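Remarks on the structure that follows.
Every protein chain except one is present and positioned as in the full complex.
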């Protein structure tokens, strides 16, 4: 399907449920997709950071896209991440996820190498030239260790190279530079500006973003849909209350002991534990070499769910 | 072939010559291998950072390993990088390069994700369990944004998980912690401690390293072999002079205009320009989305070569 | 005077006009204070980062506080920065600025040293115990290279150690953790949560901040007062337009050539050039070793002013 221009609303980065042996648990994945669709989300983003794309083999990635697009059947746009280091490798992922049915691709700046704004621009130009679907830029300095410059984003938007931006930088001031720039050019009205910061959705929407891609929406999609609707209605007071409830729930990403595991293990482990506790997926295991939450930590995740009325 | 334990001497990270269309130029690659062998290097490391492994597709990676191991025919050990983000993806590369004939694999810590020493250890344990060849750790904080902790390296050496360490951190004090730890345990005498810092080879060998993996050895392999031999002979004064000559030559990595390109473009572009000017490879192009050196910049690379008596 | 609890509104970090010889230009300083007061600001913050406090000698710092508090005469609260590396040195500044008439002090975490949350807490507890005026924490990771943790801020608020927080981190999600925590404890209603991010004032006020400390308010205090009033009135659409006008004006901090000067030179140079062009101060010079804007760059600052209707 053709994705809306701009894409609006809540587009969760879909977690990838795994079996104990590390393989993709397709029934759980489809159960999760149903859980999201029933909540009224507006699109799906597979193979993102919250999907553990960095941990999935090429075969697993293809399986995920094929399973989800097949199940969704065009009811919603399905975006797919193409997370890899540089243009030639990302281009192969673009080919693979497009063949598997993705409606758009989401690509970061080059990483592992030491890059430059001119190279970032070149990267997106080459990807766009090769892609049969729209290309959305993914700003994730915590993983990529480079910030996508606002002026590069606007230049690539103006040239029709990029169809959108998912901003997961946490730097709202910089994101607003993009939003202001878009508003100043009416011909860019179809460019999708999406925030990936689950804690700032109301702020970003108030500033002009079109939608949100919050990892926590796996756990509480109804909450994010409600938040989006309140923002759409201009009820900023109620939106703030809903956002703050979700901020509280997000505290679950800190239950994993930082002396024993990294931040990805803690956050992804908490999301999966929550989905498991809510009965959405069959097994909360995360991919190797991540460290799992302890039984006590899973219990703490449960308390966050209970506190938010989700258990 | 079985790699020596420890592996000693000069083990260049072999550049990957490309044709103008971005495909691997196999004849140039084999010409480069011959150029290195004739200089008397002690091993080869393909698919490292200087090999632009981050830019090569899986098919190109396999082609490189197969071509080089086939050409070398066991005359020298061939190590292969398995550069990717996490255990499941790296494991696939281990399988592929081993099938293509690599004698050992070289793996970084997880990247893109936010990792932890416990996860780094787990990563290597899982790789080692799955690999049929020795696993060498690759410490590259500039690309991976994590430093491999000395105590983790020593623990994994003691447990037989790791066969060696390539230290490209530039942090000689930390590398010496590993070297001291190895010397304190005679049963670890087979562990290979290699420096990847082309500017510190004499210092690292004096401190007890077994060998070096210098990117600049593509350009001047004779120089590094001579440097290694001087260090072996304990002639530290002559070694310092040779090292400093090589430091001067290394200045070529700064000719690329930092206002126009990133550090990888500048460094890899200079190495390839030098190999092209020396007649070793047919084309100096680097992989996308890197920015090429200008004609004037290539001329400056030539001046570095001339200054070092290499043209 | 006793500062309001909480302190609300616009509290500009007052620039420190200098004479060509580097000494404080007191008449220009008082002219600037009048310029701010006439615009209706709600407090003044002297010796902050925008005041070039890092460049002022102890004698100059005292002169600034004495001049401003004397001139203001209690019409408005005057906060004073006590920017220094560690507790014993900051404590001396607390004594000095309090003796010179400051109504509150604003202190960062320790810097230059490698610190820890426990030491940050201890730092503020010791400062508070020694201070006769309220202590406000100053979160400035770009200068201090440590982020003040939200949980430490809330703990120190609850214990009566801190009277407020000036957040200049740009990390709105983290600042909202503080705002949520304050709202959850009605006894903390007097704690002042102020944003120092000139580009996010509407977002921060919508999220519950009490006021703003924007460096750009030196140049356009009327704009920030208007923005504050629109936020107070809940007119978020008009607030966003005003905020975006100010974001555009803020572009002046980038006219300084980054090949020739650092970010502080460019930003502080632009603010002072703007004040000079607007006729508020007699000389736009910045403190050593900053590099001054060129004539052409000053001209570009003028264009920003003209574009915003301020010339």
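The first chain written gets the first letter, and so on, giving A, B and C; residue counts start at 1 in each chain.
Methods note: a contact is a pair of C-beta atoms (placed from the backbone, for glycine too) under 8 Å apart; a residue touches a chain by one contact, two chains touch by 3 or more.
Everything numeric in this text was worked out from a predicted model, so none of it was measured.
When the full complex is examined, the chain removed from view is found to touch B, C.
Among C:10, C:56, C:216 or C:270, the one in contact with the hidden chain is C:56. The omitted chain makes contact with just one of the residues C:28, C:87 or C:192: C:87.
Contact with the omitted chain, checked across B:35, B:61, B:93 or B:176, is made by B:176. Of the candidate positions C:160, C:262 or C:279, contact with the hidden chain is made by C:262.
On the side of chain C, touch with the chain left out of the figure occurs at residues 22, 54-58, 60, 83, 85-89, 92, 110-116, 118-120, 122-123, 126, 142-145, 258, 260-265, 287-291.
Residues touching the missing chain, restricted to chain B, are 170-173, 176-177, 180, 183, 197, 199-200, 202-203, 206-208, 234, 236, 240, 244, 247-248 (touch as defined at the top).
Convention: only the chains that are shown with their structure count from here on.
Viewed as a contact network, the protein chains form an open path, each link joining two chains that touch. Comparing the residue numbers each copy contributes, chain A and chain C share more than half of them at their mutual interface. In terms of their C-alpha centroids, the spacing between chain B and chain C amounts to 49 Å. Note: centroid distance chain A to chain C, computed from Cα atoms, is 35 Å.
Annotation for chain B: no residues touch 2 or more other chains.
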